[in-house]
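A single protein chain has been omitted; all remaining protein chains appear in their positions.
Just so it is clear, A and B label the chains in written order, and each chain counts residues from 1 on its own.
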Amino acid sequence: MSDATIDTAQRVLPAADAPASPAPGYWKSVSQRLARDPVTIAVSLVLIGILFITIGAPLVTNADPYAGSVLARLKPIGTPGHWLGTDETGRDLWTRLCYGGRLSLLAAVLPVTIALFVGGFLGILAGYSGGWINTAIMRTMDVFYAFPSILLAVAICGMLGNGLTNSILALGVVFIPPMVRVAETVTTQSRNLDFVEAARASGTTTLQIIRHHVLANVLGPILVYATSLISVSIILSAGLSFLGLGVTPPEPEWGLMLNSLRQAIYVQPYVAALPGVMIFVTSMCFNLMSDGLRSAMDVRLNK
Amino acid sequence: MLVFALRRLLQAIPILLGVSLVVFGLVHIAPGNPIDMLMPPEASPEIVAQMKAAYGFDKPLYMQYLLWLLRAVRGDFGLSVFNAAPVWGQLVTALENTFILAILGAALGFALGILTGLIAALYHGRWPDKVASAIATAGVSLPHYWCAIVLVLVFAVFHDWLPAQGMGDDSLPIWQRLDFLVLPVVTLSLIPMGVIGRLVRATVLDILGQDFVGALSAKGLTRWPVLRHIIKNAAPPVLALMGLQFGYLLGGSILVETVFNWPGSGNLLNLAIFRRDIPVLQATILVLATFFVLLNLMVDIAQAAIDPRIRR
Partner (left out) sequence: MSAAMKLDPRDRGGPAQPLLSVEGLKKYFPVRGGLLNRQVATVQAVDDVSFSVRKGETLGIVGESGCGKSTTARLLMRLMDPDSGSIVFDGDPVGERAGITVNEMRRQMQMVFQDSYTSLNPRMTMAESIAYAPRMHGTPRKEAFDRAETLLAQVGLNPRQYARRYPHELSGGQRQRVNIARALALEPRLVILDEAVAALDKSVEAQVLNLLGDLKSRFNLTYLFISHDLNVVEYMSDRVMVMYLGRVVETGPVEQIYRKPRHPYTRALFASKPTLDPDRRTTEMPLTGDPPNPINPPSGCRFRTRCAFAQAVCAEKPPPLAAPLDGETAEGAPHLVACHLPEAQAAMGVSAHA
């Protein structure tokens, strides 16, 4: 019986309609696009390099980041044994940069992760529920939106006291509202699409709909936004430490190092500027990653 | 239009109230008693009780909030814990200084941003685009406090061209102290330049790709009139973002002001945090946030005035 139908189909539909081979899955094609973009490849390599020297710091240096000798204070770049110089208490700068990267990256990535989960959840909830739940969540977010990010981060961190956890918490709070906004917008858009209505019409539960239809559409934009948020987070978290509100000495951290080396700019200007280079490079990489991710996803959708 | 403006105004009121709640609440999330922050640890219990009553800490929380809010609306933020001078006066002076920086920084940043964005868009795909886009992206990714340090390095350390800190001699009028302005303003202009540059590029590219531009060119219009059309269409979102960026410069100047020791509201905030000067802290955050909300409000109304599609 079905064979006859297939024959009918092949008579009715012109052969030109039939494509040659099946297309790959959505996420696989996104990664294919990413792999072909030279900028993304370059940036990924740099990021992998940074991750390597920070997480694998003991592998690239055997000096102690906390041990310094007053005799070896503020040596310039190229000093034998300290190829990037030393800081104001004589600690090897290269070592401090490598170990410092751990805390800097942690302080940058954790708040965004918090915002991704909390903000994403609230945004999807607000977007899918609509009504008073939506209003309550979005208006609350509006209040936090009323503060410029730096101001809010400084205010919260200033009141809670300094330290890595407080800095992460403060930045997490700062990043949740924009994440909620992005998630809510996309969820509201997906919710009104016909295929979601069709799913509802066939009796699927809300949770299943969110899991299979809404989430896939929301995940893309949220991830792109989170990546760009990391680049901001690096600058903000280092900035908080720069002000003395984040990581405390003697922990190595790029922002903190930048601050403590400020007095040294008259003595060893190049060494004093080094931590900022790390912050800049890392932030730039995440920014370019985010751009690459966005175009890899956009073109696919607009096809 | 009027209805839209009034409605936005009404919507701003609960937000402002929420902001004041957050600012008030901030003080109370700090570990420890607020009074402990104001008093030396060896103060006797009677003096502590006196100070509590004077500051109103003995009253229930919502009473404290209401009293504080009512006084704040009239500009009375009490006395600074650090130097016993009225908070309002210090804040106003500091705000004026920040305002100078913010206006100039915004002007420079916007001008450069529009330039880079236009170049990038009009030479899309060729090398000017890549260069201009790189500049704009760098503007957004650069930690501006680090740029401040680098600029100080180049202009004050390596060569003695510009002063590294402060506002100069107060007795001199501002236009004789312009050299103090240069470095902070340039630093502040970096992020707006980057942000506006990227938006202008994206918006102009988007407009260029639309059919009506092709139609205009086909009608025989030469370059300039088409450019005018493009600008008219690109203006609303860019102007809105400019308003936002100005707000960020006003409210987020703390890092740059710290590096240059510029006596503005950001610097005041920094000092207040480290001195635990609660009245100054609350006043500064509240005023800066209120500014931001009102600025957003004006931007929204201005946008709706230009683009009728926005008014619901």
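As a convention for this text, contacts are C-beta pairs under 8 Å (C-beta built on N, C-alpha and C of every residue); 3 or more make two chains touch, one makes a residue touch a chain.
Because the structure is a prediction, the values reported are computed rather than measured.
Residue-wise, the contact with the chain that is not shown comes from A:Ala199, picked out of A:Leu103, A:Leu116 or A:Ala199.
If you put the hidden chain back, the residue from A:Arg33, A:Arg102 or A:His213 that touches it is A:His213. Counting the whole complex, the residues of chain A in touch with the unshown chain are 2, 5-6, 8-10, 12-13, 17-19, 22-23, 26, 193-195, 197-205, 208, 212-213, 216-217, 301, 303.
By our rule, only the chains that are shown with their structure count from here on.
Measuring from the averaged C-alpha position of chain A to that of chain B gives a distance of 24 Å. Interface residues of chain A, counted against chain B in their complex, comprise 139-140, 142-144, 146-151, 154-156, 158-161, 231, 235, 238-239, 242-245, 258, 262, 265-266, 269, 272-273, 275-276, 279-280, 283-284, 287-288, 291. Those residues of chain B lying in contact with chain A across their complex are 14-16, 18-19, 21-23, 26-27, 29-31, 137-138, 140-147, 149-150, 152-153, 157-158, 247-248, 250-252, 254-255, 258-259, 269-270, 273-274, 281, 285, 288-289, 292-293, 296.
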